[in-house]
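Pasting a structure below so you can have a look.
In this view, the complex is presented without one of its protein chains, the others remaining in place.
Lettered A and B in written order, each chain numbered from 1.
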Amino acid sequence: MRRTTVICLCHDVTEDDVARAIAQGYGHLETLKRYTGAMMGPCQGRMCRAALTAVYAELTGCDPPAAEQPSSRPPAIPVRLGVIAAAARDDDRQAS
Amino acid sequence: MSAARPPDARDADATCRPGRAAPTLDGEVAGFTLRLEGRTIPARPGDSIAAALLAADVRVFGRSFKHHRPRGYHCGRGHCGCCAMRVDGLPGVRTCVTPARPGMHVVREHAWPSAERDLLRVLGLLSPLTPAGFYYRRFTRSAWLFGRWERLLAHLAGHGRPPTPAAAGALLAAPPARTVTPDVLVVGGGAAGMSAAVTAAAGGAKTILLEAHDRLGGDGAADPPDSPLSRLRAEAATQPGLHVLTRHTAVGLWQDGPVFVEHEGGALLVRCPRIVFATGCVDDRLLFPGCDMPGVVLGHGVVRLIDRHRVPPGRTAVVVTDRPFGYVVAERLRDAGVEVRAIADHRVHPDGREASAGRTHADGPGGRRRIADPTVGTRAPVLAGYTVAEARGRCEVRDVRLLPLAVGRARARRDAVRIACDTLCVALGEHPDDSLFATSWARSPKHPAIVPRDGAATCLGVVADGVRAWVAGGAAGARTFAEAAAGGREAGLAAACADP
Partner (left out) sequence: MRAAAVAAGRPAPGAARPAPVRWAAPRELRPTYDAVIAGAGVQGLALAYELTKRRFGRIAVLDAGWPGCGASGANGEMIRSAFGSPEWDRFFQHSLCRWQVLSAELRFNVLFTRAGYLILALDDDELPDMRVNTLRHPHHGIRSRLLDAERARRLIPAAAPEVVRGGVYQADAGFAHHDAVVWAYGRAAARLGVEVHPFTPVSAVAVDGGRVRGVETGRGRISTPVVVDAAGAGAPAVARLAGVDLPLSSCRLEMLVTESVTPFLRPAVSVPGLRAYCHQTSRGEFVGGTELPRADVTDRRGVTWSMLVDMARTFTTLFPCLAGLRVLRHWSGLVSQTPDLSPILGPVAGIDGFFLDCGWVYGFMGAPAAGDLLAEAIASGRPADVLKPFLLDRFSSGRLIREGSLVVTAETGP
């Protein structure tokens, strides 16, 4: 059943995957994220960070401290490279 | 399924559409068409691509990355990516927030031969052999074998084909971004955002308010002009010193200061010293086997689909909830002609009158509606103390199994309820959408989690070079319209009065 409970929709990371990863010793959200690939898809954790944290808390018995939550980086919403290149077309290459 | 008219609809063609374009006031079909692979799909001005597809009974929107699991309309707000398709040569277009245009060519990729019948689903059946990280333990000894394996994996991976040269070229030909330099930027046009923007502008700051969608006011339906939300909207439209930009999406904040804003008519680069983030929330999910199938839809996704696009998510539904908002969703579904077969409420004593213990929209649009009796209006049985244990189906939800919470195994089998339906609405809580401002460099020991989440406006301090920021509304944990509006006012005032 855990194999069909999908936590990370982008990379099909299931609850079974998370349980196995924790059992193999990847014990922080950041290392768990890197090992399973959760939170690294197009949604960058928007849909799965809360779920991953909850399952992690349930399986390890402890809440991860806020400071150890995987961090956000821009862009907050995926943006196409061409949009950026076109937007900055008039800027000098040697930007400040 | 009968097409029912929503009670507070303003436009004449507000009927929900079980698969055909609705007539206009003049009685003519005012629609255009899209192409989905080989099919022609009718659509109306204002439809999102996803809404047009759902109205044409297309429920499988694609296949998942690794296991080729079917996916459909899920969050409705452009967050989850389940609705991503190839549109006019560009992969990864989020169809639930992308307006449909005449002649669009839409393709569901990463499936063969089709999204509904994907033979690569066999990869999902092999999933016991391929848990996450399995590749770290395979082919360690034979470099040649690993090489073959890696080539196979690379071809199976990839959630779409690269963009066509024409599509890529069109993007590069867009005009350069305009740089704007207001005193205050407010991101998000919900209750908190509008309050902050109006207050900041009234305080003398040159203010810009950005809203990603085509109207201010969050996910409310058309609401009467005397509601607090409508009044706020009217204030925002007429406030001197406030420039409202709808259909402008703030994409990111970078450390050297600028906020990049995407807009179909031309991008913006906003450089300003003070920002109020009123970015709202993301729906909470419920985890259970089958929680990602087509037919499982999050609460605000349902509301948005019905209110904005007049399309029901399905024909028969079960709602799982733990707050009054779930009953709002159930009522919307019923008004849209969906048969709500049950409401599974996590609470053992559900009380629809708990209007304060829920999100802004639990109050109803404009903060005026109250649910007196949870079952009136929905006429659906409420299963108190129940939750979803499983959603089953091949390509979409066919039935759901409900179980009482916190029970032992023996009792579980006896008290399980199986209900046939094609839609499961998950209307649980929300959590703040902090992706714009919870960047690694904006964190500090004082704000390790960025926001205390007690509902009031929060000062984030310096979040980029020369930029100070505040958070208000749902993104700061506000739970009601009143809290959000108050937090917005506080943040707007602080932003207007802060030293440059």
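Quick note on the criterion: a contact is a pair of C-beta atoms (placed from the backbone, for glycine too) under 8 Å apart; a residue touches a chain by one contact, two chains touch by 3 or more.
Quick caveat, the model's predicted, so the values are computed rather than measured.
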Missing-partner contacts on chain A, residue numbers: 22, 24-28, 30-31, 34-35, 37, 40-42, 44, 50-51, 54-55, 57-58, 60-63, 73-75, 78-82, 84-85, 87-88, 91, 93-96
Residues belonging to chain B that touch the chain removed from view: 65, 89-92, 135-141, 143, 146-147, 150, 153-155, 157-165, 167-169, 171-172, 252, 254-258, 260, 269, 284-288, 322, 346, 387-389, 403, 405-406, 428, 439-441, 464
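In the analysis below, only the chains that are shown with their structure count from here on.
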Approximate Å spacing (C-alpha centroids) for the pair chain A, chain B: 18
In the complex with chain B, residue positions of chain A that touch it: 1-7, 9-18, 20-21, 24, 35-38, 41-44, 46-48, 50-51, 54-55, 65-67, 69, 71-80, 82-90, 96
Touch list for chain B against partner chain A, complex: 64-67, 69, 71, 74-75, 78-82, 84, 90, 92, 127-128, 131-133, 168, 171-177, 249-254, 256, 260, 262, 267, 269, 282, 284-285, 287-292, 390, 431, 433-440, 443, 445, 448-449
